[in-house]
Each structure stands twice: as structure tokens, then as C-alpha cells.
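All protein chains of the complex are present and in place, except for one that has been dropped.
Moving on to chain A:
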Amino acid sequence: MTPVDDPAPSQDLLLFLASTAHDMKNSISVLSGTLERLLVGAGPHPDAAYPQMAQMLYQTRRLNDNLMQLLALYKRVGTPEYPFDVQPIEAAQLLDQVVSLGRVLLDAKGIALEVEGDRDLIWHLDEDLIVGVVSHAVNNAAHYTRDRIRLALREAGGLLEIRVEDNGDGYPQPLLDAGAAGLDGAASGIDFRTNSAGLGLHFSREVARMHRHRGREGSVRLENGGAFGGGCFVLSLP
């Protein structure tokens, strides 16, 4: 067995950073909750500030996702140390949570979300991680789509496949390459320091890979096309 918790000189600093990030997360969740309520409260006759508020909500969500992902990676998602929590989950509840997380933002931006899939399907997965990954993909799609997003879930060949498709211009080539690299298990070549989309992709792929069953592991791939001809984010879990 390997030794545990080698005392690094910067341990205190790391703990301090992590606790600061938690504190920021608290503030951001308050901020994003307040924005959601303001948007809902603006009702059927939104004023001029409405689209700006929707943009604020999108940015707040992005901040929150990034912080969440950084913290999760700090906690070493993808290694045996992460408190990975697989349970049997109903597809219906998975979809409902993703939809409810995106609802206010999508409504505010006038984006239609179509959901389809076998709601009675039961799958073994880490609910918090998967809801996080898929709703991050929906958020992302909300930024690039013209006006429609499709969230689809099905079982295919012993895998649970969750697709987030939009009708925007599709993913740029470097990102598609990064997705393919991830599929091969090689280094993605994406530089997290300069490309914020890379963090989300890296995180999603780590989360997918933690899901293993009978010698298979989960994966993430990016495509262009799908039902609406735009970008497609495809998560497959064994």
C-alpha cells in the first residue's frame, strides 16, 4: 500500500485556498439564486435590463461551474481518492434536475429545450457529478446555440448515452480534436491556462472515466451535426 498524505510544504496554503474557494462558492450561489428570482419575478413584461440580467446569470453560472470544477479537480477527481459515489438513479430524475438547473437561464434567453429519453431507465452513476457535467454542457450550449437545445438520453449497446445538441455553428476544430484526443486516452493538448472551455471538457472526461463497469469506462466526445446540425456533446457511461 502507498503512503498517505505526504506532508507538502504548501499544505496550509492549499487548505486556505480551498476554504476561500468554498466561501466564494457560497457567495456565488447566493448571487445566482437572487438573479434567478429577479428573472422569474420580472414576469411576462420584462424591462430593458432583462437580457443583461440573463447574461449576468450565464456568467455567474460559468463562474460557479469553474469553481466547482477547480475544487473537484483539487480533490483529485479521477483518482481513487475522490469520494466517488455511484448509486442507481432513475433517468427521469437525472433529466429533471438538469432541466430545472437550466430553466431560468434558458427561458430568459428565449431558448427552447427539448428533452427526450426513456424516463424509467435506471443507471448506476454518481448523480452529483453527472448532473454537474450535463448541466454544464447545457449552459455551454445555451451560449452557442441560436434558439434550440436537445437533451437526449438512451441506452445503446450497454452504455447510457446522454446527448446535448444545439443549433449553433458547431464546435471549432481545435475543440473537436481535443475531444478526439481524449477519446484515445492521449493528452488533449488543450492548455487550461488559456482555454476555459478546456477545463470543462477535461473535467467532464475525468468524470466519465471514473464510471467503470466490467472492463469498460465512460467517455465524452464532441461532434458537429446531431438532430439540429450544431454542436453535440455526447457522454457515454457503462
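The rule is short, and it goes like this: a contact is a pair of C-beta atoms (placed from the backbone, for glycine too) under 8 Å apart; a residue touches a chain by one contact, two chains touch by 3 or more; residues count from 1.
The rule we apply is simple: contacts and distances are computed from a predicted model.
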Record-based protein name (UniProt) of the chain missing from this complex, from "NarG-like domain-containing protein", "sulfate adenylyltransferase", "Response regulator" or "ABC transporter substrate-binding protein": "Response regulator"
Among A:A54, A:V131 or A:L199, the residue in touch with the chain that has been omitted: A:V131
Residue touching the undisplayed chain, where the options are A:Q97, A:N167 or A:S204: A:Q97
Residue in contact with the excluded chain [from A:L39, A:A54, A:L106 or A:A208]: A:L106
Touch residues of chain A, complete complex, unshown partner: 1, 4-5, 22, 25-30, 32-33, 36-37, 64, 71-72, 75, 80-90, 92-93, 96-97, 99-101, 103, 106-107, 112-116, 119-120, 122, 124, 128, 131, 213
